[in-house]
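A protein chain is absent from this complex, but the other protein chains hold their places.
On to chain A.
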């Protein structure tokens, strides 16, 4: 399953889980190609919905990471410093930060079904 139904999604291609884990979608990792660097914020940094909290770089491109919610960074996935390619291997399981946030915000985000529809329209497939 490329887009787990228990996650919510943004049009900027992030996913967020109810426990606050945030990552990028399988579509995002495949578009970027070989990921070589993930730049993450400090624990405690403030998150604003729709604003950049870090960057992910593949060999050929840089892409901003946009927060799906307002909140605060609880934890960052330090393992990505040494193994950024795990995002390519399994984007759904590879979270980047864990956020503290008000869960009611999840309602306004895309469901897996809506996200899949969105990318199929975006790519014209």
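Note that contacts are C-beta pairs under 8 Å (C-beta built on N, C-alpha and C of every residue); 3 or more make two chains touch, one makes a residue touch a chain; residues count from 1.
Here, contacts and distances are computed from a predicted model.
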item	value
Name per UniProt, for the chain absent here [options: "ATP synthase subunit I", "Pyruvate dehydrogenase E1 component alpha subunit", "Aminomethyltransferase" or "Cellobiose ABC transporter membrane protein"]	"Aminomethyltransferase"
Sole contact to the chain not displayed, among A:2, A:59, A:83 or A:103	A:59
Sites on chain A contacted by the missing partner chain, in the whole complex	31, 33-34, 36-37, 55, 57-60, 62
